[in-house]
Structure formats: structure tokens, C-alpha cells
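A single structure is presented below for examination.
Left out: one protein chain. Kept in place: all the others.
Our next item is chain A:
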Amino acid sequence: AERQAERGREAGSLLSREPNRLERCMSIVTSMTAGVSEREANDALNAHVCKGPPQHEEVCLGLFTLVLTEPAQDAGDSGVCWRNCYRDLALVSRDGMNIVLNKINQILMEKYLKLQDTCRTQLVWLVRELVKSGVLGADGVCMTFMKQIAGGDVTAKNIWLAESVLDILTEQREWVLKSGILIAMAVYTYLRLIVDHHGTAQLQALRQKEVDFCLSLLRERFMECLMIGRDLVRLLQNVARIPEFELLWKDIIHNPQALSPQFTGILQLLQSRTSRKFLACRLTPDMETKLLFMTSRVRFGQQKRYQDWFQRQYLSTPDSQSLRCDLIRYICGVVHPSNEVLSSDILPRWAIIGWLLTTCTSNVAASNAKLALFYDWLFFSPDKDSIMNIEPAILVMHHSMKPHPAITATLLDFMCRIIPNFYPPLEGHVRQGVFSSLNHIVEKRVLAHLAPLFDNPKLDKELRAMLREKFPEFCSSPSPPVEVKLEEPVSVEMDNHMSDKDEGFYDNAEAAFSDDEEDLSSRGKKREFRFHPIKETVVEEPVDITPYLDQLDESLRDKVLQLQKGRCAPLPSSPDTEAQCEVMQEIVDQVLEEDFDSEQLSVLASCLQELFKAHFRGEVLPEEITEESLEESVGKPLYLIFRNLCQMQEDNSSFSLLLDLLSELYQKQPKIGYHLLYYLRASKAAAGKMNLYESFAQATQLGDLHTCLMMDMKACQEDDVRLLCHLTPSIYTEFPDETLRSGELLNMIVAVIDSAQLQELVCHVMMGNLVMFRKDSVLNILIQSLDWETFEQYCAWQLFLAHNIPLETIIPILQHLKYKEHPEALSCLLLQLRREKASPAPRALPSASDSGCPCSLRSSSSKLAQLTLEQILEHLDNLRLNLTNTKQNFFSQTPILQALQHVQASCDEAHKMKFSDLFSLAEEYEDSSSKPPKSRRKAALSSPRSRKNATQPPNAEEESGSSSASEEEDTKPKPTKRKRKGSSAVGSDSD
């Protein structure tokens, strides 16, 4: 008790000492609020907040600290009580409580263990209030809070925390349901905690609450829970005996659709890899720090002390046994050391796992621990799962053989028995998974071959017999294992998955050992693989990055060299690329490490740019666009940076560091901009993250989205038209403000597409996937388009017409149209106008800079109503003056002339004078009213049956001119098209 008191005192002094800043903020607030009325206090706070962001932060943090530290304060004493403090906080906060949320997260992650109990209570209260008021970001705080609940710990404080957070989540269930990730995280957390809570009545009651909570979420929001991945099954297995979960299990197995229409069954879940965030969420920050320290700093051989400390703190009680599984899953799935660490004398992961296994005291815990270790083996798929997840198991077996053969034996035994026993209906899948794991292990040279492990004299006969029976392929070496493997030519290694693994092995074994026939025949089959032609690889000219290398840190340099060695990746899916991806991931990880020197970013970018030149030269878009091919195409090493970016929180410092790296790359290789756009569109991992591009744009030297987007689309246009078309819909959808007003962008697109691509875009528009014009900006863009090439203009009009924008919107364009200069726009407009009003009345075309023309009057009755007689006459007069060639036609039509006469009769003298010339036409009519030829001509011209007649102005006099114009239109697109085909031969031919 004395000891406890001492610790409490220490913690207390720590809390009050460390956040000096918080204390200072608190005293600022109290100085403003002490001894004044509530109203005055409020005004004072508000006034202070108004002074600027630093003052705002002071007040927020000050009130926040008051809430945390003054629970017992008498309200009458200082005039402030913590409930009021929260109310004030809510009132004065101008950033949606962001400052407070960040501070809470920081305290939880860094200081929770040091907080005094009252302070913890207050923190829970505060979070509850934040949740109640639906503050944006409160779900993140809840998740951080859940992380503080230690697994395998039933001490009162931990139970209190588990219960308090659960109460918040239960009370605010509606709110919880709004956040998919919170649902999944809460289910993962409490499913895991249920196991710890048994025995006393209090714990039973808590367990019941947890069971009800988890079940209701699982039943109602199974899809969200699915995102957890296969470890959801592992946790559900541990609670399967609880009657409520038994029922759930029945549904999962027999009636998966009842849970969610998209849920096809347990296999779906088992085949999806658990995301790291779930594996990591069951370790408290302190556990995580300690494990990471061990796996990154502690030398192999000196780990004992650290293990002892960890064990004493977290693994010393019987209740803590369940934590081992969390630790093992964390080490397998989350702790993925870089190659540099792997090749150093740092404590390897398998050693920690060995320690966790050997110190296991109960059988149940031991078998759960083994399952946790092998969990990623069972449904392993080389495409989806990582070698790093399965590596610890094989290495712990391998390395324990000498010092602890019993460990190896029990693990091998487990591996054999889990195949039929994990879930009998899926035995085939599990066998396949374990086999793929073993294959992959040999392929990746984790172990050169497995026979020394499987067929080792240290194992007892029965186990060896069982292994031989289950894994004949892997355990038929009688000769002592020799490392001859290196003789294998490296090229074969990339050649075929199956071949090299067995080959090397059999090569060694051949002379000494001949297995049964079946084995021989299978060997024969495998031999065939050997002679398959080696895939053609693009021969890259050597890249010289030595000048950069010298400037890199040693560890980074090694990795870059590794990349350089394996550079000429033949196919995206080849193991070679995978290896490259892994190296790339390590590089990224290293960049994100705290001690990374950001000065190196630029040099690193230069190296990467040089090394991955080929990526920027080849086709980005797969030839045939399917989900798989797209997903495959985003598997390039360079895209790992993008992937990491997608997985991060945007306010993270790592996030901005990666952006800096990209920005450096962008300076050296501008193509990376559209590669990012492509990645964001194509990768499933990036779904809904298109806005990352905006962050990227802001991080570049260009600094703004519009410029960056235009530059990237331009680069894309120059390099790959197919890609440009592929990106177009998402660009327009995601960045409407930048794109919809940009004539430049539209011109970029229409300047290079061919008719097939135009058609594709039109289809997108018609289907509603793409909006390229908006009412407010379309007019402007079309006006800009008047200067473009003929085919470009036609494309623009086609795209415009595909939209359902009322024609009135663009009528003002008429004042920009000149008869001779804008045949494209005029003809398109004309066609459209005819569709607007189906009357076959004759039309006239504008030819001068008049501010409108008769067709506009006809097409839009609303406009007509607003026009005065004078305006109409003005138009007609203009028409008369300008349509020198066609006026005979137009003004020889009976209805027009009749109308003119009518008007003349009814209008006043002033008008008669003003438009005397116009009216004189009508007078002529009277004279020549009986002349038939004109009316014949008129009829022919005014019934525009053929397209040609309609697009071309119906004037006999200008026939020669117009036909040459139409020829021009016909021929013009072709050169553009040809030029384009040359630039994107593959694109056009593949269609």
C-alpha cells in the first residue's frame, strides 16, 4: 500500500510537472474566470479567443485541463466547475474541438498509465460528452481509448476502463453505427475482452454486456465487421461456447446470407488477411513500444532482461495467458522488420515467439498460441498474404530444433493436425494454404529446403512418419542437408513458382535417394518446368545511381542497391516484383522512422526515379481492363508509396513526409503525377481516396490543385491517350471545380481522342458517370472552343450534346458566331435547334455580329415573349442587310412577307420610317407574289432531309464555297486521327 501511495505521488507530480503548458493554459483561464460572474467569465473567454489561434488554443487547453483536474472542486469556490468548463469549451471552441481531441489522443497514447484515477474518470466523462454531442473525430478518440484496455488484465482499473468505454459505446449506439471502422474496432476489442471476463459476478455482468454489444453489432452490421478479416473468426472461435455466439456460428456456417447478402460464407472471411490496425489495436501503447523496442534495438542474446521485464509486467498472472495470442498475432502481422534489421544482430521475431511459447503455462493458452502463430498459414495465398506473416513459424521451428527440439516437435505436430481439424469441411483449403505457405517459404529462401526440418533424427519416428505422409514433397532428403542451393542459376528462380523449389532439392537428393514411383513421376512433371523458356525480360540499360548512393545513409543505400539488383521486373506479378515491393516497403518504412533525415528525401527520390524509369516508359493501363488486371497493374513497387499514403491518416506527420518524398519525385519525374491519379482510380485500396491527390498537389512546388492537375493531365495526354480517357471520368467527378470550368482540359482531351474514344466518353456521359459541362461554365468553354481544330470542336459539341443541358444556356454564343469562321459550331447548333422545335419552318443563319438571330426567337418562346416589336424588326433588318446572298430566299417566303405587311399596317410612323427598307421587301412581294420558281426553290431548301443540307447553309449562290468547306470538314479530322494513332498505337488497335 505504501508502495502504491508512493507511485501515486510520483505519477501525480509527473502529471503536474510534465504538461507545463497545460498548467499555464489553465491558469490563464482561471485568471479570467475567477471571482467574476458566469456571464463576465464567458465574455472574457470569448474575447480572449477572438484574439487569434494561439489564444484560442490556450483557452481550449485551459478549459480541457480544468475538466480533467478539478472533479472535486466546489462550484462555489472558484466560480468554475468542470461541467461548466465543458460547456464553456463547447461554446468557445472554433475548430470543432480539434485541439482538444488531439490532446486527448496524445494523452491517451503517451501518458495514460501515468494519469491519476480521478483524471482518468474525468477523461471518460469528457469523451462521453464529446460523443454525446457527436463531435467529429470522437470515434477516433473512442478507438484510442479502447486501445488502453489491456488484454489479459482483470485488475480493477482495467476492468473499470473496459466497462466505462463499453458504457459509452452502448449508450451512444446509434452514433457508433455511423462509423464503420469504429464498429469493427469495437467488435474486435470486446470480442477479445470477453475471454478475459469470467469468474466473479461483476465480471460475469460485464461479460454479458459485452456479449450483447458484440452480438448486436455483428448481427446488424456484419459487413462492417467483415473488414476485420480472418482474425474475426479466431476471436469468434474463442467465444463459441457462449450460447449467444453458438447461434451466431450456426448462421455463419449454415445461413451466411442471413447476416449479410454479400457474405458468402466463412471461407470468404478466412481468406481475407487481417488488417494490421486490428492486430495492433489489442496491444496498449506501452506494450507496443516495448515489443517494437525489442525487435528493433535489442541485440540477439541480450534480450533476457527485456523479456523478463515484459513478462513481469504483462504476462505474470494466469489471466494474462490470453494476451500471448495477441502478442503473437501482432508480431506475425504487424512487426515486419526491414531487411537491414533482419540481417543484423537484432533480436529476431522468431526468438520472441519462441519465448512466448516456452513460457506458456496452460495447455489451452499454448494451443491458442500455436494457432495464432499458424493462423496466416491456413488460408495462405501468395498474392494476398505476406511472407512476413508466415515466416516466424517456420523460423521458430527451424531454430528451436537444436536447443528446444520439443518446441519444434510440438509445432510440427500442430501443423499436421490442424489441416484436418481446423474445420473439416474446408480441409482441402487448409491443406492448400499450408502447402502454399511451405512452397512460398522455400521459394523466398526463408529456408532453402525443408527436409532437414521435417525429416530430422531429433524428432520421434511417429511424427516423422506423419510428416512424411502429409508432406511427401518436402521431406525426402536422406542426405544431411548441405547448402548447395546456391548453384542454381538465378534466372530459374524467377522462372516458375513450382520448379526451382523442388529442383534444387531433388538435384541434391538424386544420387543418393530414389523415392517411390509416385514421387518420381511427380518429379518428372516438375522437371518439365525447368525447360520452359525463360520469360523475355526487358533489358534495361544500366542505370548509374552511384553519385546519389554515396549521399545516402548506409541502411538506405543497401536497400536501394537491392532494388537496383532486381530491377528489370518482367511482369507485374512475378515474384521479382513482389520482392521489389517488399524492399520498397522497407524503404518507405525507413523513411517514416523517426530518426530519418529528411535531407535524404531528395537523393532518395533521384535514386528511385532512375531505378524505376522503366515504369514511366511502359504502358500504365492494362490492355484488357478487368478488375484483376487493374489490381495487378497497381502492384508496382513505386506505387507502394501511394499505397502507404492511402493507408495513412491525413493529419499524420508520416503522411506529410511521404508527400514530401512524392514532391521530390515529382520534381524529377513529373509523370508520377498522373501515375498517382491512375493509382487512386485503379486501386481498390484507394477507393474513395481521390482527394489525396489534392494533398499531393498542395505539397508539390506547384502548390495548387488546378495547376498540378492540368500539368499532369497534359503529361498524360502526351504519353498515353488511353490512360487520359480512362482517367477523365474520375477527374471530372472528383475535381468538378477544377475541371468543369477548364476549357484547357477539355481541349487537351478532344485534341487527342479518336472517334472510338469519343464514343466511350459520350457513353459515360449518357450513363451519368461523367459530367463534363455545367450550366454556369459551359457557355464559356464552348466560346473558347471556337478557336479549336475542326475535329476538336465537333468532339466538344458531341460531348456537350450528350449532356442534358437546355439549349437556352448556350444561346448567347450566337453573338460570337460568324458564318464563315465557325461552321462547326453553327452546324451543330443548327441541328440541335431543329430538334428543339420540330417545325420544318425555314431557318436563317446569322452571319454578322448581330446579337441574336431569328432562329433563337423561334427556338425559345420564352425569349420571344420578352422581345419587343422593335427588336424583332431590328433583327430582320439586320438580317436583310447582312444576308446579302440568301436574302432573296428568306425574304421571298410568303409567311415572312405576309407578316411584314401585317406589321407595317399596324405599326406607327416612326417605325415605318425606320424600317422602310425592310417593309419595301414586302411591297415587292405584292408585285411578285405569283412567281412560282421562288416558291419551288424555297421548298427544296427548307426541307432539310439530308444532313448535308442541314449543316450547310441552304444557299444556292454559295454552293461552291460551302462544298469546299464541307470537304475541309471531312478531311480535317483524319490527319489528327492519324497522328493520334501513331502516338497510341496499342490503344487504338486493341479496340
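A few remarks follow.
In this text, a contact is a pair of C-beta atoms (placed from the backbone, for glycine too) under 8 Å apart; a residue touches a chain by one contact, two chains touch by 3 or more; residues count from 1.
Methods note: contacts and distances are computed from a predicted model.
One chain of the complex is hidden; its UniProt record names it "SOSS complex subunit B2", one of "SOSS complex subunit B2", "Ufm1-specific protease 2", "Alpha-endosulfine" or "AP complex subunit beta".
Interface note: of A:N46, A:S133, A:Q204 or A:Q313, the residue touching the hidden chain in the full complex is A:Q313. If you put the hidden chain back, the residue from A:R241, A:R305, A:K461 or A:K684 that touches it is A:R305. Although one chain is not displayed, chain A still touches it through residues 2-3, 6-7, 10, 13-14, 17-18, 305, 308-309, 312-313.
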